[in-house]
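Only one protein chain is missing from this complex, and each of the others stays in its spot.
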Amino acid sequence: MRKIAIAVSLSIFVALLIGAAFLIHPFGYPPSPMDDYIIENTQRETGANSAITAVVFDYRGYDTLGEATILFAAVTGVVMLFRRKKLSRIKP
Amino acid sequence: MTQGIPFNVPFLAVAAMIGIAFYIIISQRNLIKLVMGLSILASGANLFLITLGYREGGVAPIYTYTPAGIMVLPVPQALTLTSIVIAVACLALMLSMVIHIYRHTGSTDSEKSRIMKG
Amino acid sequence: MANLITHSPILIIAIPLLAAFLTPLIDRVSKKARDILVIASLALAEFLVIILARDIYPNGLHIYTLGASSPDLTIPENYIVPVRIILEVDSMSIFMAIITATVSLAAAIYSLSFMKEETGQNRFYTLLLLLAAGMFGMELTGDLFNLFVFLEIASIAGAALTAFRTRFADAAEGGFKYIVVSSVAALMVLFAIGILYAQYNLLNIGALAHVMQYTMLDKIALALLVIAFMMKLAGVPLHMWCPDTYSVAPASITIMLVAASYACLYALFRTCFTLYGVCLNLVTVGWIVIIFGVLSMFIGVTMAVFQTDIKRLMAYHCISQTGYMLLGIGVGLAVLNQPEALSTYGIAAMDGGIFHIINNALYKGLLFLTAGALFQRTGTRDLNKMGGLAHKMKWTTIFYIIGALSISGIPPSNGFASKLLIYESVYRFNPILAIVAMITSILTLASFTKAFYSAFMGAELPEYQEVKEVPKSMIAGMAILAAGIIFFSLFPGLVVDRLAHPATAALISQGVYINGIMGGGG
Partner (left out) sequence: MMSKIVRTMASLLILFALIYGLYIITHGHLTPGGGFQGGAVFASGVALLIVAFGSEIIHKSLKEHRLSILESSGALIFIGLAFGGLAIVFFYNFLVGSPIFGHIPPSGPNPGDIWTAGVIPFMNIAVGLKVLAGFSAILLVMALATTLTEVEE
């Protein structure tokens, strides 16, 4: 029974997404008020030639700070999970 | 600005990838395959973000020796950079936990390693 | 001082991050210095939250644009759309920041001695600080993609911490479930952000709310967002991961995960009230949230009654308490556009729901910490094996009684105050819901008295002869939460007027939020 319920809900979900795919703006013509500002003013405001690096480190630099902490958390997590065991037992 | 079927093919590909990824996540019992399904979902999200930023006949928005032509949107590419690193971080953590589950229960089958019931 | 207040939204997030990056280096110098660094940074964050709250309640919104030439320059000169990331703190987000700050401070102090014998402690404290910074980041930001990034930080840090004690077999499984559910939820949030970005080319919540036309695509994005945040909140149909993860994680991490799920609750309210706000068909979305709430309430408590593992029992209660909040806020959402209904019971329901968030964070936190103390001393979480611990562990018993009284809503306690608010207003909205809420409260009382007798009362078991009280810092951690509960129980009226009511007013007034960014700005 569970299998049928999953299959039905999944097919509805995918049909919904395909419907959404048709409603989104045509592939090559996105609305772009925010991005036009960035493209024009990158060199004047941030001095960087590459608009993408300017967005990553200056316009939305706070996202990249969050990004760096995600990588830091993942590395700390993995190293923590495989730490060598110099373990003293918890007193029962 | 014709909005015919051929123009929205990338978004259909994204919808197909999401459907496949959710099918894998729901139906697969082996934990490694479940992690693979999740990485498909993450790359589907990245594909979706990138295709949002494309402009007809656009070039990369970098001013060093740029050819002529309007420029592609820079913000989705920055968002995709962030979501790629997030996908890698989640993948590394999940796989190290699967290694631990395998080491403790001797199998990566999610049914057998179901230690906690109810 | 004024300068500190203007910069305080970013300092609340940046100081725990700075401390987290410093911990591995300081740890090589001395363990003591590392503990002092962890507690000092969280205490400083709490201090900043309090002075920001004192500045926000009198004069409303607080804007902080990152990277612009002045903190409140939200839109670049003579341009129509915000380009940079803007931190927008109103009384609802500062209310949630108070909860996060108190809970993470109590968790850090508690785990000083709870984690004394563990190896790899500096990784533990780094991730604890990152989890706190992730929650602060989620609550204070005004940018959708930023909300996704900090949601992801909280999920990864929480999952790694859940699997901290790798010697237990089920720790890695609990962590794995948490990270899979969080990743799927976060990617659904990312799809919704992509859909909204495709239509309006904006990422700022205020700017999006300003231009939102609620097309078919926006409905799909709303559905994705609600489902994703319900997964993170352990709303009933999607709650399977919650008991496994909460029962396996160390006690101080469990209360941080509970606070993280309330940060997701805040994100759900922010999308329903501020991002979509008036252009929603409020009755249907309100009723969806109510149905999630009632299901969580009822099924959570019925599953909890016959649990033997004390932390699984508390985890199921956590699901049912989240149901109360969803019920309270769902009623407020359902009547948002009927002014006379809103004024009579809508705002009271939302006040009750929001007040219940802080109550639950405090007493659920206290109960999980007492369960951690029991685990530390008896080495087991199984209620059948425990017994007669009241004689030896005085303080833990007192804290357990305070927590149990307020969770089951016994009159003097703060749990009762918020549940009363919810009962009254929900009864006027729809009597059946109020009756279900009361039955749930009675079942909660029943299951906690059962747990109390099997763990604390009864004859002294031979193998627990030499059990002695838990060390000082664990008692200090529990004392912080107990003091909060007692303060809220003595002055419920004061807290509702000063904390919960401004938060409700901030949630309802979408216009103030929008022209904080689009209107003033310059």
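Of note:
Going in written order, the chains are labelled A, B and C, and every chain counts its residues from 1.
By definition in this document, a residue touches a chain if its C-beta (ideal position, glycine included) is under 8 Å from a C-beta of that chain, and two chains touch if they have at least 3 such contacts.
In this text, all values refer to a predicted model and were calculated from it rather than measured experimentally.
Looking at the complex as a whole, the chain kept out of the display touches A, B, C. Only one of the listed residues, A:6, A:23 or A:79, touches the absent chain: A:79. Touching the chain that is not shown, out of C:38, C:52, C:68 or C:362: C:68 (per the contact rule at the top).
Check C:25, C:80 or C:240 against the missing chain and you find that the one touching it is C:25.
Interface with the hidden chain, as seen from chain B, comprises residues 60, 62-66, 81, 85, 92, 95-96, 99. Within chain A, the residues in touch with the undisplayed chain are 43-50, 52-54, 56-58, 61-62, 64-65, 67-69, 71-72, 74-76, 78-79, 82, 84-85, 87.
Mapped onto chain C, the footprint of the missing chain covers residues 7, 10, 14, 17-18, 21-22, 24-25, 28, 64-71, 167.
As a convention for this text, only the chains that are shown with their structure count from here on.
Two chain pairs, B-C and A-B, are compared here, and A-B has more C-beta pairs in contact (counted per touch definition above).
In terms of their C-alpha centroids, the spacing between chain A and chain B amounts to 9 Å. Shown for chain A are the residues in touch with two or more other chains, namely 17, 20, 24, 30, 32, 34-35, 38, 60, 63, 66-67, 70, 73-74, 77-78, 81.
Under the contact definition stated at the top, the residues of chain C that touch 2 or more other chains are 145, 149, 152, 156, 159-160, 163, 166, 172, 198, 201, 203.
Residue ranges of chain A in contact with chain B, taken from their complex: 6, 10, 13-14, 17-18, 20-22, 24, 26-30, 32, 34-35, 38-39, 42-43, 49-52, 54-56, 60, 63-64, 66-67, 70-71, 73-75, 77-78, 81-82. Chain contact summary for the complex, chain C toward chain B: residues 145, 149, 152, 156, 159-160, 163, 166, 169-176, 179-180, 183-184, 186-187, 190-191, 194, 197-198, 201, 203, 243-244, 247-248, 307.
Here chain B touches chain A in the complex through residues 1-3, 7-12, 14-16, 18-19, 22-23, 26-27, 51-58, 60-64, 71, 73-75, 77-79, 81-82, 85-86, 88-90, 92-93, 96-97, 100, going by the rule given at the top.
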